[in-house]
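Input: one structure, supplied below.
Of the protein chains in this complex, all but one are displayed in their positions.
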Amino acid sequence: MLFTSFGFILFLAILFPLYYLVPKRFQWMLLLAASYVFYAFAGWGCLIFIAVTTVTCWYASLQMDRLQKRQSAYLKARKEALTSEEKKAYKARVKKKKLGWFLAALLLNFGILAVLKYTNFAIVNINAISALFGGGQLQLVDLLLPMGISFYTFQTIGYVIDVYRGKYPPQENLPRFALFVSFFPQLVQGPISRYDDLAPHLLGEHPFDRRTVSFGLQRILWGYFKKMVVADRLLTAVTAIIGAPETYDGIFVLIGMFLYALELYADFTGGIDITIGIASTLGVPVKENFIRPYFSKNIEEYWRRWHITMGTWFRDYIFYPVSVSKPMLSISKKSRSLLGPELGKRVPVYLATLITWFATGIWHGASWNFIVWGLLNGVVIIISQECAPLYHRFHERFPRLGATFGWRLFQVVRTFWLMSALRSLDCYRDVPLTFSMVGTIFTRFSLTPLFDGSLLELGLGTGDWIVAGLGCLLMLGVSLRQRRGSVREQLERAPAAARYAVAFGLTFAVLVFGAYGVGYDASQFIYNQF
Amino acid sequence: MKHDVKKLSALLLALMLCFALLAGCGGNGGNNQTDNNSNTNGQNSGETGDENQETSLFIFTSNGVEIKMNAEADPIVEALGEPISAFDAPSCAFQGTDWIYTYDGFQINTYPLNDVNYVSSVVLTSDAVSTPEGLEIGGTKEDMIAAYGEDYTEEYDQCTYTRGDSQLSILFEDGAITSIEYLAVLPQQ
Amino acid sequence: MTFDELLEILNDLHPEVNFAEETGLIDNKVLDSFDIVSIVTEISANFDVSIPAGEIVPENFNSAQALFELVERLSDED
Partner (left out) sequence: MKRILKWGGIALIWVGAFFLLQALLVPKYMDGIPDGALVREYYQETTEHDVIFVGDCEVYENFSPITLWENYGVTSYIRGSPQQLIWHSYYTLKDTLERETPKVVVFNVLSMQYSEPQSEAYNRMALDDLPLSVNKIQAVLASKMEDETLLSYIFPFFRYHSRWSELTASDFRYLFHQDTLSHNGFLMRADVRPVETLPEPKKLANYQFADVCYEYLDKIRLLCEEKGVELILIKAPSLYPHWYDEWDQQMVDYAAEYGLTYINFLDHIDEIGLDFSTDTYDQGLHLNLSGAEKLSDYFGTILREAGVPDRREDEELSAVWAEKCADYHAQAEAQYAELAEKGYLTRATTPGSQIPAGE
C-alpha cells in the first residue's frame, strides 16, 4: 500500500475515527493491528520476516536483562562472601552468556537482511571472480525482499544494542514490543527511531488534541504536495536523462544531478512529512529526519541534517564502537609510534570513518555503486578534516570574508553540488558509466540544450516545468521561513482566512497537479487530442 | 615548516588510503563491469530478453526487406514499393488510423502511436510466399516443428510461438496450414 | 588521572573553548564525533581507561566535569 494510493487514504480514514473512539488503553492495540494490516498488504510472506525479527529480538533482550538482574542479585547477596577475583570471574561468565544472546540476535537478524538483500550481489561477484579463472557460474536466486526490512531491522537491532549496553530495561510485553518494530507510518522509509524516544508515546494514551491533529494533517498535506506535485513530476525528467546516457551527456548530466537532488529531496522529505504527520495525528511525536540539508555549508554538516536518524544510528552503533574498540585502540598506539602523535591519532578515526561509510553505502543498496558512493563520502569528509587547518589559515588571512553572505552562499552551493555529484552514483547503471558520464560534463559541455527545446523532450511539457518550478520555489520559501521556527506555528498566527486559503490552495494543487491515476502518464494520455 | 610537512604527509596518507580502497573496488570493478550489467539486466529481465533474442525474433522478409514487429511502418512500406491496395480503418472515434497494406501474398497491418504507424502484424495470404525459415501455407505440422521447434502453445487449431515482442501464429485446418501470421506483442498502452 | 590532565587533553583539541565552564559541549555542537573519538582514544592511550561505546552519550560528554566523573567511575569499576 503506497502512501499515495487511494487505498492508503481509505485506510487512514478508517483508522483515525476508530483510534479516538476506542477506550484510550486500547489505542496501542489498534495501532498494532493497523500496522499488521498495513504490512499484510505488502504480502503475507513479509509478515513472517517481521514477526521473526520481533520475537527473536524481544526474547534475546529479555534473556540479557534476566542475566544482568541475576548478576546484581547474586553479587548483592554475596557482597561479603566473594573475593574480588571471584566477583570478576562471575561477571566474566555472565558477560559471556549475555554476549551470546546478543550476538545470536544480531547475527540472525543481520543474517536475514544480508541473505535477502545481498545474496544476488554476492553471486554476481562470485561469478565474476569465477569467470576470471574459467569457473562455473551460479544462477541468481529470486528472493522476496520484505517492505522496509532495512529500516525495521536497524531500528530493532538498535534496541537490542541499547538493552545489551544497559541503557534501558527491555520491553517485557511481546505485543507492545511488536508495535515498536512495526509502527506503520515509518515502516516504509523510516525514520529509524530509538526505543526510548518512541515507545513511551506509542504505548501511551492519546486524547484527541485538536492542535496536534491539525498540525499533523497540515504536514501530511505538505508531504503529499512535495511528493506528488514536485517529486513525481521531476522523476519523469530524471528517468529520461539517466535512462539514455548516450543521448543525454554533458550539460544534461549536470541538469540530471540538479533535478535528481530536487526530486530526491521532495520525495524523501515529503514521505517523511507524511510519516511524521500521520504519527502526529495519532498523538505520537516522531523525530525529525531532515533539517534543511541543502543549506549545509559542508559535507559533514550535510550528513548531520540529511536522513538524521540513519546518520546517528551509524554513528552510535558503528562509528563509536569501531573507533573505541580494542583493535582500533591498539592500531592507534602503533600508528602513533610510527607516524608521531599528531597524525597517528587520526588514523584510527579515519579508518573507522571509512568502515562506517562502507556500511552506510551497502545499507543503501546491494551494488558497487552504493559502496563507492559511501566510501567517497567518507573520503571527502576525511579530506575536509585534513584541510581544516588550511581553511583556518585562509580565514585568518581574510577575517571578514567568512561572515559575508556571499561566502556562506558559496559554501552552500559548493556543498550542494558536491553531494549532487556523489549522488549520481545511484542513478547510472554502474560505477564506470557514472564516472564517464560525470566526465562528459567537462568534455562535451554545451549550453545549447538549455535553449533549443530539448528540455521539453524529457517527458514534461511547459506547464509541468512551470508547476515543478513553482513547487520548488515554494519548498525553498518554506525552508527559508523555517529558519524562524515552525512554519505551522507561524501559520497559526496568521488570520483564519489566510490559513484556509493555504489549506485550500495546497489541497487543490495536490488534487489537480498531483501525479496519480490512469491519466497521468502524458505519453499515454489519449485525451490530449481533445 | 616541520608542522607543514606532517600535514602534507597526513594528507598524502589519507589519499593513499582512499586510493588503496578505491583501487580495491576498481580492481574488482574491472571484472565487475560485465557483472553489473548482468546484474542490472537480471533485474529488468524484460530488457535482457529483448537484447538476447534480438537475433532470433520472428521477422518476415520480402525482397530483402525486413518487416520487424513494432517497427516503424512507413519506411518499410516505402522500401517494399507500391502495395496492391492500402486500406485505412479509423478506430472508432479516434484520430489514429490502422492501415492494412496488401501485397502479393501477404498483408501488413499497422497501428498508430503518437502520430507514427508501427507494424502490428503480417499475414501470409497465399502459398506464393513463405517465411524465411521456409514455412508456407499448405504445409504440415511436421514442417512447422522442423522450422520452429517444439516450444509453442496450442489453442484450437492454432499454434503460437513467442520470441521477445514478436509472435508467430500458425493455423491448421484438417492438418494443413491455412494461415501464417506474425503478430506484435504490443507495448503497454 | 586528574581533572587538570583531562582539561589539557581537551584544550589541546580545541584551544578556543573554555572547557572548565562549558556545559553544552554536545548540545551546542562544540564537539563533533571526530573530537569525541579523539578524546576517548587519548584517555585510553594516556590513562589506560577504556570508555565503552555505550557510554558515549551526551550526558557524559556535555561538560569536562561530567566526562571526568565518567572516567573516575570507569576506573573504579576495573
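To keep things simple, chains are lettered A, B and C as they appear, and every chain counts its residues starting from 1.
We take it that a contact is a pair of C-beta atoms (placed from the backbone, for glycine too) under 8 Å apart; a residue touches a chain by one contact, two chains touch by 3 or more.
Source: prediction; values computed, not measured.
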Touching partners, among the displayed chains, of the absent chain: A, B
Out of A:V22, A:L107, A:L174 or A:L511, which residue would touch the omitted chain in the full complex? A:L511
Out of B:I67, B:V123 or B:L168, which is the one that touches the chain we can't see? B:V123
Subunit A residues that touch the omitted chain in the full complex: 6, 461-464, 500, 504, 507-508, 511-520, 522, 525-530
Residues of subunit B in contact with the chain that isn't shown? 84-97, 100, 102, 107, 112, 123, 125, 155-158, 169, 171, 173, 178-179, 181, 189
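Everything that follows uses one rule, which is that only the chains that are shown with their structure count from here on.
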Subunit A-subunit C separation of Cα centroids, rounded to whole Å: 30
Distance between chain centroids, defined by C-alpha means - subunit B, subunit C (Å): 67
Return the distance between the CA-based centres of subunit A and subunit B, expressed in whole Å. 40
Can you tell me which residues of subunit A touch two or more of the remaining chains? 346
Touching subunit C in the complex, subunit A uses residues 164-167, 300, 315-316, 319-321, 323-326, 329, 332-333, 336, 345-346, 348-349, 352, 385
State the interface residues of subunit C toward subunit A in the complex, per the touch definition above. 32-34, 36-38, 40-42, 44-45, 50-54, 56-57
